[in-house]
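Complex shown without one protein chain; remaining protein chains in place.
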Amino acid sequence: MSNTVLEVDRLNVGFDTAAGYVNVLRDVSFTVGEQETLGILGESGVGKSVLADTLLGLIPSPPGRITGRIIYRGRDLNTLPDAELTKIRGKDIAMIFQDPTSALNPVFRVGMQVAEPLEIHENISLRNALTKVVDLFRRVGIPAPETRIASYPHQFSGGMRQRVVISMGVACQPRLLVADEPTSSLDVTIQAQILELIRDLVRELRTSVVYISNDLAVISHMCQRVLILYAGQVVEEGPVDVVFREPKHPYTRGLLGSVPRLGARRLDPIPGQLPTLSEYLPGCRFHPRCPLPQKDQGCVQSHPLLEPETAAHRAACWKVQARVG
Amino acid sequence: MSVEHVAAASDGVLLRLAGLVKHFEVPAPLTLSNMVRRPAPRVVKAVAGVNLDIHRGRTIGLVGESGCGKTTIGRLVMRAITPTAGEIVFDGDDVAQLTGPPLFAYRRRVQIVYQDPFTSLNPRMTIRRIIREPLDVHSIGAPSERNDRVAQLMMRVGVNPKYADRYPHEFSAGQVKRVAIARAIAVGPDLLVADEAVSGLDVSVKAQILNLLADLQEEMGLTYLFISHDLGVVQYLCHTVAVMYLGRIVEVGTSEAIFTRPQHPYTVALLHSFPRMKSESDEFELKASLRGEIPSPIDVPPGCRFHTRCAIARPECARDEPALREVAPGHWAACAFPGEAR
Partner (left out) sequence: MTTLNVSATLPETPADTQATSERRLSPSRLMVLRFCANRGAVAGLIIVLLFIAVSLLAPVIAPYDPLKQDYMAAFQGPSWAHWLGTDSFGRDMLTRILYGARISFVVGFASVSIAMVIGVAIGLAAGYYGGLVEAVLMRIVDGLLSFTPLVLAIALIAVLGLGLQNVILALAATFAGMFARVTRGDVLNIKGEPYVEAAQLLGVGGAGVMFRHLLPNVLSPIIVQFGLNLAVAILLESGLSFLGLGVPPPEPDLGLMIAEGRGFIVMAPWISGFPGLALVIIIVGLNLFGDGLRDALDPKAQIS
């Protein structure tokens, strides 16, 4: 548990558009330990998918501009040439996508698609790969796997398709899985099955996971630590139980107050709405909606950083840090 | 006809669904082998006999997964489609087969809020025209006053009236949803059908809209039929909850009863499947207790329609379809062995 599988250091991701440079992620830093599931919680548009794509080296630059380091096994993925990245992608670091329908190519049989990473990374023949695919399908709970490898994606139900996508992700037994909202398109009972499957697989393969979601409850069940993302920056980080029980950052508190539960009195949502990319402020990006009193020039002008690494539970807020210090 | 229904609470019953049935025909697929003689079209039994009472001023949640029929119920109540059989008794009158002027009058009393805010508003109409249209169609107020009423409605839902001449695409999802709500309440309806009305919204926006809906209900005495797959929202907002599976209601009761003392095995499984914040009581820890996929409403299992996935199914479950029975005051479940699943 003490070893770090992935270290992200001050990652900045932006894009050069016709309207100038647009920043999406600002100074994102975190680590993922061995066999640890780190949750990335954020609402829509905060850059979660961009983060996932960046971790897998899927952002073309130009027009993307990426600074900062993504250190995997001592190497900075940002500086690696494409040829090296391709070797890592799918084998060491793999992704489970949000929408299984668009993650699978509709004109190829699923067996071929799942076999592809096996063929490439383990250098085995298609026939051998397909044998492994049958085992994979059995492991992820697809009935009659020997016949199903010949099916096309549209012949599966949504839940089954997601199992196929998961099997593709774990095929080469990656050390790090990036799961981008893998259950958002599924029915509740199917979602429960998939969540259980992911948990079992993660335990079995002893892989680390970066689990991206906008659902607080799912994160609280699947992850040990959580990172809260707002407007492209990390606002809070820490163990899931602690963060959700005693949130430090006003945004996290607002989020928790917005979750409906039985017997709760009136919901206490954060007023206003998420800023769009073009509205991102140079200082603290949350301050227009922040309910804290006595916000000052510091909040307006300079963007707050997470507290020093020694703390397990940290928030990026000048007011919070001032109180502690 | 013996009609089973939830015992009336102290409030009156605004809407009663009795024996409601809706079948859709799906033509059989054309294959080489059946080109000469096409087999009979298949029947999707979307709603297979539903009895439900909706009380004035209350919110009833209709929950279930794909193919359970809750969206179809919503569309039947809206009279977007006509039932195959059964009655929809609104304020004493059966509206199930209405046409013409009486149907027009009914339309004023029931309105709908859809899931996707942007496709539910005409992209080529300004906000003003969108909210004004119901006023014009139903001749509400004097024409010269209608623009004022539009401004009032916009303020009530939390959108600044000075933006009345903008188009939907210029707003965020939450604001467009507010506009859609404004349009729905413009005619002063009795009943609002919310079809996944807050699904797909961000957490904080969802909370704002839920507050708005709750406030409007208090102020206007609205009745809500809240169709949703999000158990967290239903649990918070709804007084009564009905659980549907493959076209029938399998359990109905107060929100508190359903979520703390579920009787039907499907409800129990749903509650187990639904992730909740760990800080709450973990009576229903997250576990996938249902195997398999949801059957299609074309091929409903015989006997109890849930028996193929039920954890406590007995042999008789494959034969006899259980009726909704009152297992506690105001709490009904369609199971031969209620309360046994955990």
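Each chain carries a letter (A and B) given by its place in the written order, and its residues are counted from 1.
The definition used in the following text is that contacts are C-beta pairs under 8 Å (C-beta built on N, C-alpha and C of every residue); 3 or more make two chains touch, one makes a residue touch a chain.
Keep in mind that this is a model prediction, so the values were computed, not measured.
The missing chain, though absent from the display, is touched by one residue of B:Asn51, B:Thr71 or B:Ser120; that residue is B:Ser120.
Of the options B:Ile112, B:Val198 or B:Ala336, the residue whose C-beta touches the omitted chain is B:Ile112. When you scan B:Asn51, B:Thr72 or B:Gln175 for touch with the missing chain, the hit is B:Gln175. For subunit B, the residues touching the chain absent from view are 59, 78-80, 104, 107-108, 111-112, 114, 116, 119-125, 133-134, 137-138, 155-156, 158-160, 163, 166-167, 169-172, 175, 183, 187, 208, 211, 214-215, 218-219, 238-239, 255.
Simple rule for what comes next: only the chains that are shown with their structure count from here on.
Here subunit A touches subunit B in the complex through residues 43-44, 157, 159-160, 187-193, 195-196, 214-218, 220-221, 240-241, 244-245, 254-255, 257-262, 264, 266-271, 273-274, going by the rule given at the top.
Put simply, subunit B touches subunit A in their complex at residues 65-66, 172, 174-175, 202-208, 210-211, 214, 229, 231-233, 235-237, 255-256, 259-260, 269-270, 272-280, 286-291, 293-294.
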